[in-house]
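Only a single protein chain was left out; the remaining protein chains are all shown in position.
Chains here go by letter, A, B and C, matching the order in which they are written, and residues are numbered from 1 within each.
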Amino acid sequence: MAGTGKAHLRDGGARLTVKDLVVEFRTKGDQRVQAVSGVSFDVLPGETLSIVGESGCGKSSVARAVMHLPAPTDGAVQLNALDLGSLDKKALRRSRVAMQIVFQDPVASLNPRRKVKDLVQEGASIWGRGTAKSRDRDAREVLDAVGLDPDVVWNRRPHELSGGQCQRVSIARALVMEPDLLICDEILSSLDVSIQAQMLNLLRETKAQRQLSMLFIAHDLAVVKNISDRILVMYLGKVCEVLDVEALDRPATHHPYTQLLLESVPTVGSSRVVPSKAPAGQDLPSPLNPPSGCRFRTRCPLATPRCAVEEPRLERKSDDQFIACHEVA
Amino acid sequence: MIKPLLHVRDLRTVFQTARGAVPAVAGVSFDLQAGETLGIVGESGSGKSVLGRTIMGLVAPSRTTAVHGTVEYDGTDLLQASPKRRRALLGAEIAMVFQDPLSSLNPVKRIGIHLTETLRQHRELSRSEARKRAVELLDMVRIPEAARRFDQYPHELSGGMRQRVMIAMALSCDPKLLIADEPTTALDVTVQRQVLDLLAVLCQERKMATILISHDLGIVSGRSDRVAVMYAGRIVESAAAEDFFRHQHHPYPRGLLASTPQLDSPARTVLTTVPGRPPDLARWRGGCHFSPRCPNVQERCRQFEPPVEQTTDGRTLACFHPVAPKGGEVNGRNR
Amino acid sequence: MPRTEPISAITPPAAGATTAPPGPAAETRPRGAGFDVLTLMCGLWLLTLAVVALVAPLLPLGEHQDSALTLAEPIYAPPDLASAHPLGTNALGLDLLARVIYGARISLVVCISAVLIGMAVGGIVGITAGYLRGKVDVVIGVLTNSLLAVPTLIMLIALASVLRPTPQNMVIALSLVAVPGMIRVARAQTLALSQREYVTVARALGARRSRVILRELLPNVALAIIPLGMIYISALIVAEASLSFLGIGIRPPQPTWGNMIAEGQDGKMEQYPFLVIVPAFFLFLTVFSFNLIGERLRKVWDTRQVKL
């Protein structure tokens, strides 16, 4: 099984452990598609794990499957050593509170009919936490912490706020539940560069203050490098490489797909980019019918006949780097 | 001095909205020489897309829209030209590539029709000649199995393929000027790279002048001869690309660059940010639009709008208190 | 366990708009003032009509129904605002103003109740179908389609052929017309809204299904249903008047706008045009007002939803 393998899992002490996660969808034509095929990872307390990949690689499906919204087709999700799959409906609802998720679209994430004060207190009111007064106080505190003036936004509705402000409200709503794990699903990609930088700094500070574990889903390696401790690279539902962020700074060999991603990130500099001789367009293979063996082989410069038959497993390359590739490892 | 291919002077586009007049483009001037690439960078609402569309004449003056200024293409003032004259230029001499290739292609028309109708509009070609040329164009943008693609519908292609079709469409009549409005924003990074490279190669081969509009400095970096940064409808700073990336005088482009996370800076760097957010143009009371967010703001900035001035080293700049280059340290980032 | 999710769930919502600048169209399209003078006048008209209809028995109106009491009154008196019959009288000497107002009573009460029932039943059933999907949705869909398969007027006529034309029966018949449309809209809205992330977020916060439906979906579905309700009221007023006009709705001498207009048939209209014009005018104004207000509400709420 390519891109699977659990060599990179650490023993014990993890806040979140995901093993052999499989997420399957049924298409309109009644076909089954595996968006995620056997992905494993863990997140330590206070650690940020980023999942990177192109659209359609299954990274957002992983986020939802961790939350059990909906539950994964197969595999185990353990939060604080508690297996979510074994819980009944009610216990699952309760344990979800310890994980909170923030989505990409800041506007669609907020009910247009509610005011900011109600949005932020939503979780507390669902669980009947505290008194009305203490909830108000908590909400104000959190709003303040995410850089919003509570007095200004308290009675506003989402359409009266900018995208960045909406995203802050979403983060405040998640933080007010005091989660152990914060899942950020592409939360920066709809924001402008200057706002994005503000949010990155905010997330880094918040994480440090609250000892949060974070699962950060993104497609931009430069952003990911700025926020994460560990990076997991996904391609077509499988894991290509898992590495500590420090390994990016080292002149290290990477999985060919990671390499492609690294080369594709636009860099700012005064030198002229020499365009590669107009390459032919190639399509990502359909997830309905993924390539045999290593899924990346159709785009891989290093592909050999072996890659079509045998799926590579994640193997330890160094202490902080695990690669699933026959040629590189 | 050579006459520029495109000569834009004091261009203004104002939209009347329920909340008041919004000057989306507020006095933009620049020249573009034949074969030159101009990168225009700005955040959302900066007016960069409206600028592109106004130059193309796609923002039609109406009850709610006013367009003033000069857009002179090769001696013709596009804003004054008759609709017929303008239509003869659009698609033939001036072409445009849009942001989202899926919505820019008519979902109910086959790929081939998109290409042939452009060709037949501007060139007197028979149906079969047009088809032959269209397949060649698809080949040119390196779309595999061009002949088969000809009869497919846009939704049957991937995003990258669609954008290649858009490029083929834009280049079908050998234009002299190409306006690419965020051509890769809707694409994945790996595909983005391919499409940008393709564009660059084709532009070089054909000596085509290009305006590359993007929100991302990284995209125009290394791919343009000049860079212009827009903020609140104005070009606040423009310079030759090399000079621009070496040093920015205006605090906004400086801040923008500092807040872009870079792959070559160390992990978990604290980013220098531009505090606040862009101004509401409909409610603007005067003064420099960047003054509420500016680290160097002075009293004068709050009262007067700085004029756009030419500096000695060939830049244009709209700032009362530009940041002087310091020796050694380039732009405040670790390299 | 097999999951049934659309494939589109694999990819994050198309982020074409991610870093896109808001286009000139979206950002700066001029939005007409939500409520202009015309809308205000329509609202005033409806309000006046409702109040007058409500207190009709207290008003000094002429006889509207009992022709035994009008033997001394002139028949076919033309409208004359100064006379005892400001809008004239009909063939039996009944006062047209009184008849128009009593007609409004029936029309408004019957149609508004039918629409309220339609909104309540249709809203609940539609949200249920849209939220639960699967088999429930199919069953509700088949039932809805069955109701829609018989055109409104034909269904009403068929029911009228077996039910006695009392106001209660009219309400039942008319609500059968309103329900399927409401179900469709509520279901479509629910389907669209449940894809919104805020529903997922509510569940992530541990909300129960009932809370998601009541707090997250219902208020937003209502935004779509209320304007539709206004438009349905006007449609039902017309339907009810049509039935009366055809002589199979509420029967004379009890006045309704439809059977009043029917009095102008067979050439009477040429001789006494006011017989038709008076009720037709009331009918037109009322239908127009409900239509207009419904339309305006839809637009105002729509732009807000689009903006969001």
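Keep this in mind: a residue touches a chain if its C-beta (ideal position, glycine included) is under 8 Å from a C-beta of that chain, and two chains touch if they have at least 3 such contacts.
One rule holds in what follows: contacts and distances are computed from a predicted model.
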Protein name (UniProt record) of the chain left out of view, among "Phenylacetate-CoA oxygenase subunit PaaA", "Heme exporter protein D", "NADH-quinone oxidoreductase subunit I" or "ABC transporter permease": "ABC transporter permease"
Contact residue for the chain not shown (choose from C:Ala50, C:Val136 or C:Leu153): C:Leu153
Residue among B:Leu89, B:Val220 or B:Leu271 that touches the chain left out of view: B:Leu89
Full-complex contact with the absent chain, from C:Ala91, C:Val138 or C:Leu214: C:Val138
Candidates B:Asp10, B:Glu156, B:Asp174 or B:Asp280 - the one touching the absent chain: B:Glu156
Sole residue of C:Ala104, C:Val125, C:Met170 or C:Leu283 that reaches the chain not shown, by the stated touch rule: C:Leu283
Interface with the unshown chain - residue positions in chain C: 11-12, 14-16, 18, 25, 30, 138, 141-143, 145-146, 148-155, 157-164, 234, 238, 241-242, 245-248, 258, 261, 264-265, 267, 269-270, 273, 276, 280, 283-284, 287-288, 291-292, 295
Where the missing chain touches chain B, by residue: 53, 56, 58, 63-64, 86-92, 95-96, 98-109, 117-118, 121-122, 153, 155-160, 162, 166, 169, 186-188, 191
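Heads up, the rule we're going with is that only the chains that are shown with their structure count from here on.
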Whole-Å gap between the CA centroids of chain A and chain C: 48
Two or more partner chains touched - positions in chain A: 55, 192
Multi-chain contact residues (two or more partners), chain B: 43-44, 215-216
Contacting residues of chain A [partner chain C, same complex]: 23-28, 33, 35, 55-56, 58, 60-61, 64, 67, 69-71, 73, 93-94, 96-97, 99-101, 103-105, 107-113, 122-123, 126-127, 158-159, 170, 173, 177, 185-186, 189-192, 287
Touch list for chain A against partner chain B, complex: 54-55, 162, 164, 192-198, 200-201, 204, 219-223, 225-228, 245-246, 248-249, 260-273, 275-284
Residue numbers on chain C that touch chain A, as the complex places them: 1-7, 9-13, 15, 17-19, 196-198, 200-208, 211, 215-216, 219-220, 223, 304-305, 307-308
